[in-house]
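As you look at this complex, bear in mind that one protein chain is not there, while each of the others sits in place.
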Amino acid sequence: MSPDSPEPTPSDASRLVVIGAGPAGMATAITLAERGLSVTVVDQNPRPGGQIYRYPAVPSTKPRQPDRGGALREHLAEHSDRITVLSDHNVVGIYPERRLGLCGPEGFRILAADRLVLAPGAYEYVPPFPGWTLPGVMTPGAAQQLVKSQGVAPGRRVLLAGTGPFLLVVALALHEMGVQVVGIVDTLRRRDAFWKLPSLLADGKLLKQGLDYVAGVRKAGIPLMTGHIVTRAEGRGRLEQVVMAPCDADWVADHDRSRPIVADALCVGYGFVPRLGLAQLAGCELTPTNLPGGWIPVTDAWGQTSVPGVFTAGDGAGVAGAIVAELAGQLVGLGVASSCGAIEASEAERSAEPIRERLHQLSRFRRGLDELGSLRKGLSQLADESTVVCRCEEIRRAEVDEAISSGSTTLRSLKVATRLGMGPCQGRMCQPACARRLYDLGLGSLEEIGPPAFRPPLVPVTVGQLAGMDAPGGEPADAELVEDGWEADSAS
Amino acid sequence: MTQQTPDVVIAGGGVAGHATAWELARRNLEVLIIDRHLPGRATSASAGGLWPVGEAVGLGCGVIYQASRSNGDGADAVPESLPDVFRDFLVESNSRFPELARELQDLTGIDIELDSGPGLLFLMQTARQQAVVDNVARGLPDGFVLELLSPAEVAELEPAVADDIVGAALLPGEDQVNPMMLAEAYKRAAIASGARLEHDRLVDEILREGDKVVGVRVGEETIHCGHVINAAGAWAGELAATAGIRLPVEPIRGQVVLTEALPPILSSCLSTSSCYLAQKRHGEILIGSTTERVGFDTGITEEGIRGLCQGAIKAIPSLADIGIKRTWAGLRPGTPDELPVLGPVSGIEGYSSVTGGFRTGIVAAPLMARVAAQDIVDETPDVPIEPYLIDRFGNQ
Partner (left out) sequence: MSTTTPRSEMVQFEFDGQQVLCRPGQSVAAALWAVRETVLRTTAEHQAPRGYFCGMGVCFDCLVTIDGRPNCQACLVPVAPGMVVTPQGAARAESGGGVS
């Protein structure tokens, strides 16, 4: 059974566009190319790889280990006759009929798609806590970028904190580059991990990998402080020390037993939030979950969203890591190929079978991990009255509480009452935690509280670019379709 | 859930609903506001321009409306004016803002960000526009000021404005406010005066028995009350229809562009035949708007945004390199004659409209709410309500 198609299109006339060149996006493009289809990949970075497989900006001093990202980039290049990668391009808007507003080095233009695959990935979840805006406080991923991609140490005494296996990954990456990691503060209590062991055993290879990380951290002499949570970051003008405390099963801190750790870099993250802007602009239906960010697009067995012709894969469809992202990308590739008629539905099913089986095997493990990482109410209690909860607009928690007591208990109503979410980040940094807090306060269901509301442009573009003023000669230009021999649509 | 029967239920919590709630609550009525913030609510989408004369003589965002109604080149459209009585209504409502800002700040602590600059500056970009503006200036009654400025005078007043203009017309005293803060302040003032708010709930139906409106239905729940106020904005027509009342309010979409925060570069509100521009309290420049009949679609279009961006650069060339933070679209509650709809329906008890703000809903809100409230409690209204009654549209 093939996904419902918007309209039957001959396979060689279909315009296929993938947004995002991380593992999911690359896997989709490769799968499509392997079946003889041409595809355009739009990516905001200078080279494909996404976040997890980011191509280093600065060549590393150490010999580069061959990694999955390199292999995927090679496969992508092998199919360069069919795969066009538009690097350094952002999707700023999605207009009716899957028309994309792109902004790249040559300015603004429209790219029309017959099938669209959204693979934007995710970003880190950091609930607000006192001092979290101090320079020196960053996400674990940001620290990883500094050291692996930019060749810069995040600090002289670096503390990792939060929850999730990613902390161990980053700690080891830092250690390998000679950075002093003074500790890892993880909310997960050993006894909680123990009860999840059965689901974690579902994939022996992944579990071993996780245990290897733990062993590696131990061998490196990095203190692993489980069942603890960071409660404050302190310093004059920049981070100088971090306060942490033991926490209970709900991650509620026991402030009476808190103690300071001297650190000049705090890398804190509690999981990942799917990037929803593209799905929202495309009009996809979303559904709430108990994971960071709360919402993911509704999809069918092929990754097609509620909008016919729009598919999604990877962490942007629901965070599950790079391995799952790649498999999901392959699956979506098959779904798209089938929906265009390039392959028979039965062939798609056949090819999908081993992929689905592997995903199923991984899902038990993932579910165990998800439960370990699911949000506990202690996170919502970290911020105090004066903590800035909306970084962009500098809105303190006290102002939010005032608005809540005047009847603003949804993200939308809080936004207009306090400006929370009106800054350039469009609420990415503040709304997931704000929604979670409303939920933990018992003020509504996740549906009632509502998803964030992204509006175009998803990344800043200039007035001139959207005015079409950047055509050669500076004359105003009407938006043109990306040329490659296609007939232009008549202007709508 | 409500236990008692309130005196008044207000359907809709935009600026009109909350302003009316305050007016009634401070007159000791028991008020229940039922509100769900639907996408496209005009109050939150609005620029917050307070341009009574500008709109009345057709030099505010009305120019865009008129230009888009006629099929010709927008630059040469002749502005149509609004009736004098409504111009005076808008001027009167506008005059109340300074006192209102103080009062709301004292009551609620909220700053509605009422900002005054030189006024509303209409840029004349062609000789034809200049001729039209001259006519408008001549036709203004005593007491209304429209200063004509030369390009050099404009350059001195607003250095950021393009110099390839024929001149400009300045309407002093036309200011701006933050419409969301205004609505929020009204809401908190209403609650402080005893009004209750049921948030995130929607009035699905106005219940009518014969010639009497007796309450509302919210989902499965029935709420009886003495009086229902329809403040549902773009949705007011649909809501009125549930009670068999023909209210010709329909959504008129307006797209908006908002830049990133900038240092102060614009002190007046600007208006041209393609767009208007205002720099808001937090430094962002708001560029609006389109006028489209597309039902309740709050999507933005590449053509709409392109037109606004082109118009903005024509007015302020340095905006070309400035980043856009957000674009959105709101749904104005439009009426056929561009006037609001206030007060009762003749022959029907227990119902009032406070809606149809169209392009002037923010500046008109204080007086709309006041007059509608006065009508309900039989107080002599500050200004006559007759021009705004629903009956002007014909039989029900």
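Should a chain be cited, it is by its letter among A and B, assigned in written order, with residues numbered from 1 in that chain.
Definition applied: contacts are C-beta pairs under 8 Å (C-beta built on N, C-alpha and C of every residue); 3 or more make two chains touch, one makes a residue touch a chain.
Quick caveat, the model's predicted, so the values are computed rather than measured.
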In the whole complex, not just what's shown, which of B:E30, B:E260 or B:D382 touches the removed chain? B:E260
Which is it among A:L16, A:L86, A:V400 or A:M429 that touches the chain not included here? A:M429
Option touching the unshown chain, where A:A112, A:A142, A:A202 or A:M225 are the choices: A:A142
With the full complex in mind, choose from A:E97, A:D254, A:E285 or A:E394 the residue touching the hidden chain. A:E394
Write the list of chain B residues that the hidden chain touches. 113, 115-117, 175, 260-267, 279-283, 321, 323
Counting contacts across the full complex, list the positions on chain A that touch the omitted chain. 44, 51, 57-59, 61, 123-124, 133-139, 141-146, 150-154, 177-178, 237-238, 275, 388, 391-394, 423-425, 428-429, 459-460
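Just so we're on the same page, only the chains that are shown with their structure count from here on.
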For the pair chain A and chain B, the C-alpha centroid-to-centroid distance in angstrom is 39
Under the touch definition given earlier, write down the residues of chain B that touch chain A in their complex. 37, 39, 43-44, 180, 183-184, 187-188, 191, 197, 199-200, 257, 259-260, 287, 299-303, 305-306, 309-310, 312-313, 319-328
Within the complex, which stretch of chain A touches chain B? 93, 95-96, 99, 101, 110, 403, 406-410, 412-413, 416-417, 422-424, 426, 444, 448, 453, 455-457, 460-464, 466-469, 476, 479, 491-492
